[in-house]
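In this view, the complex is presented without one of its protein chains, the others remaining in place.
As written, the chains take the letters A, B and C, and residue 1 is the first residue of each chain.
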Amino acid sequence: MSYLTDQPIDAAALERSVLLRAHGASVVFAGVVRDHHEGKAVESIDYEAYRPMAEKEIGIVVESVRASFPDVAVAVQHRLGHLVVGDVSIVIVCSSVHRAEAFEACRQVIDRIKQTVPIWKKERGPDGEEWVGWQSAQC
Amino acid sequence: MSYLTDQPIDAAALERSVLLRAHGASVVFAGVVRDHHEGKAVESIDYEAYRPMAEKEIGIVVESVRASFPDVAVAVQHRLGHLVVGDVSIVIVCSSVHRAEAFEACRQVIDRIKQTVPIWKKERGPDGEEWVGWQSAQC
Amino acid sequence: MKVRLLFFAVLRDLTGKAEALLDLPEGTRAVDVWNQLRGEYQSLAGYRHPPLAAVNEQYALPEQRLHDGDDLAFIPPVAGG
Partner (left out) sequence: MKVRLLFFAVLRDLTGKAEALLDLPEGTRAVDVWNQLRGEYQSLAGYRHPPLAAVNEQYALPEQRLHDGDDLAFIPPVAGG
C-alpha cells in the first residue's frame, strides 16, 4: 500500500489494518493544518512530494522503527495536495501489546518523517504564500 | 460530559470535540482488550467502576495534566461493561499546537488513570475468570 | 452511628452484596471495618492489610475515623484503562 494519498485519510481504517488480537494499546498521531505558523495566519497548505523517493524514505523510517520495536505494528499515510485548516495531513498508527513502546515508536516515526522525507509545504494566508523553511535556508 | 460510558466509544467524535483551529497535532491513545494477560488466554473483560468516584478521579487526572500542559486540550472516555477481544476500553485524546506536549500529556493521562481511578476488570477465558490484581494483593 | 459500606468488583462477588448499612460505635476507623469483614468472610482472611479505602468518594487512610452518614468503600487494586 502507498504511504502517500491525495484523498482524506481514513484513520479508523488505518488503525484496523494493524491492530492484532494480541494488541492492548494503539497510539495514533494526526498532524493537522493549523491556522498559524511562526506568527503568521495560515488559511491553507499545499503539500507536495518527490513521490517515489518519499515512499522509499517513509519505508526506511517505518522499517527502522519496526527494527527497534519488534512488537509494534506501524501504519503511515501522508496526504498531499491542497489542505485547509483542520484537515489532517498525516496519520501514524502504532499498535502493540503494551502502551509504552507504542507511544515511543509513534513519536519516533513522526519525528523522523519530519526530518528526512522529501515532502514540502507551501503555506497560504492573508499575507501571501511561502514555501516553509526556504527563506531561512539562505547562506 | 461523563467520562464513563456503557456504549462503544466514538473516538472520531471525541477527537473533534477538542481539536481547535490553532492545533497542529492530535495524539489518541486507545486501550484495547487483548487476547492474553500474564500468559493466560483472555476472551472477554467485564469492566466495573465506582462510578461517581471514578468520574471525580478521572477529572482530577485531566485537570492536573491540563495544569501541567496549558496548551493541550484533553478528552477521555472509558467504557464499562462486557467487552470482547478487540473492543476499545478507553480513548484519550490530547490535541495541541505542537506534538511534543500532546504526546507527553496523553502518556501522563493514561499512566495516571491506570494508577488511581476506581475501575476494575474481571477477565474471562478458557481457564475461568479472575479479578485482575486481586490474587497478588494478598498479604 | 450509621455508615453505608459499598462493595465493588471482587468484594461484591465475595460478599454477594452491593452494599450494607452498618451500625458502628463512634471512633470506628476504616481499618476496623476491614478487620470485621475479614472475620465474616473466610476468603478475605489472607488480606491482613486492607485495600485502599474511600470515604465519601475520596481516597482515605485506613486509620481515618468514620462519621455518621459516611459512605465507605474498599478499593481493590484498580485496573482501569
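A few notes on this one:
The rule is short, and it goes like this: contacts are C-beta pairs under 8 Å (C-beta built on N, C-alpha and C of every residue); 3 or more make two chains touch, one makes a residue touch a chain.
All values derive from a computational prediction rather than experimental measurement.
Considering the intact complex, the chain excluded from display touches A. Of the listed residues A:Ala22, A:Val97 or A:Val132, the one in contact with the hidden chain in the full complex is A:Val132. The residue touching the chain not shown here, chosen from A:His23, A:His78 or A:Arg99, is A:His78.
Summary of contacts with the chain left out: across A:Ile9, A:Val27 or A:Ala54, the touching residue is A:Ala54. Take chain A: the residues that touch the chain left off the picture are 31, 47-50, 52-54, 56, 78, 89-90, 110, 113-122, 131-134, 136-139.
Here is the rule we use: only the chains that are shown with their structure count from here on.
Distance from the chain A centre to the chain B centre is 24 Å, each centre being the mean of its Cα atoms.
Distance between chain centres (mean CA atoms), chain A to chain C: 50 Å. The set of chain A residues that touch two or more partner chains is empty.
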